[in-house]
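Omission of a single protein chain aside, the complex is shown with its protein chains in their original locations.
Up next is chain A:
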Amino acid sequence: MIKKAFYKATAFSIILLTFVYFLGSVFTIKTDHGAKLYQGLYASKEQYDVVLMGSSHMNGTINPNVLWKEYGITSFNYATGGQPIDVTYYLLKEVLKKQKNPIVVVDLYYLGLIRNFGEEGYIRYVLDNMRPSINKYEAILNCTPRPHWISYVFRIIKYHSRWKELTEQDFYPDLNKTYYAKGFDAEHIIYGKDNTYNSKTNEVSNLPPKSYKYLYKIIEMSKKEGFKLVFINAPYDYNITNGTMIWHEKPAEMFNMVDKIAKENGIPFINYNNILDEIGFDFKNDMANGGHVNIYGADKVSLHLGKFLKDNYDLKDHRDDKNYENWNKDYEYYNQVRAAIQLRGEKDIKRYIELLNNENYALIVSCSDYKPLNIEDSLKSIGLNLKENYNYIAVLNNKSIDEKISKEKIAKDLTLDSAEIKIKTCSDDKNIPSIVIDDKEYANLSNGVNIVVYDKLLKKVVDSIFFDNDIMKKNRI
């Protein structure tokens, strides 16, 4: 009887654990960090020349697409927001299961954390998205407080109350939607403030104990596994962590200590805060906030790091290698996404119209009863021939224009790539311009010149605006 009970209990437990694991996956909150770790750790079959590790500072600073475009280096950015150094150590171990002998670049901002454990949410970005393995369980034991252990092993314990907010995305998450960014994600906004930390010091100050321990663990791992290690410290205002109680009080001195440790171990350490001028970094315009560089700052730091890697390591340029063709395609796609973000963020009308000059864009225009605008010249420059008191429809695509002009209401249906487009100068409900693409309305908010920007590479609408009384306003997209 005991034998039978044992078999039954084992079968029952296995089935139950399978259910519980599946439930954990469904209920776990879906973040961009989770998606990119999936891409970099599990979906990708590539061997990267360089792997980029660290917290948000790394995540938004080193852009693999820039390293590719400028130097033909392949890389992936595994950094996640608020990632403590102990988590970085275990994530690196996870990365190295697949990546053989890459150059490992680690941003060391998070050495400053003086608490024993990082923020739960930030730890979960990483650990909740790691597949079950000995390494994952070791990470749980060492990077999280004891009472939390069980809820990292069985994620349903943490996330079960999400039953109310589950969406289709939780069951069928689109984990590959940001594949082209190779893990990189930076803000496009401009900080506009100066660095408040201007002093220089040669003093050194000890690292918080846990940071010290894990920095050495990473160094030892590199010696044991034989991979090359590069430390960096991305630009940020050292004063932003002042008074937070959880951060090293003197980051500049701490990084001097890191410099010392790096030298002792023969590891290059690039502290970008000490060479801002050298790389032409403009703090006001190249930062998104006091802590993080923006996309423009990221370009500058990435260029510098790429050159440093190229000059100091034996890295092949893969740009003309047929096997790496998808990297060129991904770069184009990435660039187009970046252009779209820039377009949406542009507030100056003239510059906006200049940005519309992109070979991947098709512009769909509808206007009812045109009243002359001051920006008419700009509109003309992209090929629109509006006439006072006339209704107007145009489709600008591949530098050619298909337009209709009339005093009567105009309507036009067409197919662009595979998108079904319906344009009207007077909508049925509001008598104002309407542009419907694949059954979704992108205009119909206001009179004036309505322009919908369709990106043929991204295969979606990237912006929709209208000009009314010389003011540019946004339609919903």
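We adopt the following convention: a contact is a pair of C-beta atoms (placed from the backbone, for glycine too) under 8 Å apart; a residue touches a chain by one contact, two chains touch by 3 or more; residues count from 1.
Assume contacts and distances are computed from a predicted model.
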Which of "D-alanyl-lipoteichoic acid acyltransferase DltB, MBOAT superfamily", "Putative GH25 family protein", "DNA polymerase Y family protein" or "Cytochrome P450" matches, in UniProt, the chain that is not displayed: "D-alanyl-lipoteichoic acid acyltransferase DltB, MBOAT superfamily"
Option touching the unshown chain, where A:Ser75, A:Thr241 or A:Asn256 are the choices: A:Thr241
Of A:Gly72, A:Pro208, A:Gly291 or A:Gly448, the residue in touch with the unshown chain: A:Gly291
Sole contact to the chain not displayed, among A:Tyr38, A:Tyr71, A:Tyr90 or A:Tyr122: A:Tyr122
Chain A residues touching the omitted chain (full complex): 1-2, 4-5, 12, 15-16, 19-20, 23, 27, 29, 31, 56, 81-82, 119-122, 124-125, 147-148, 150-151, 156-165, 240-241, 244, 289-292
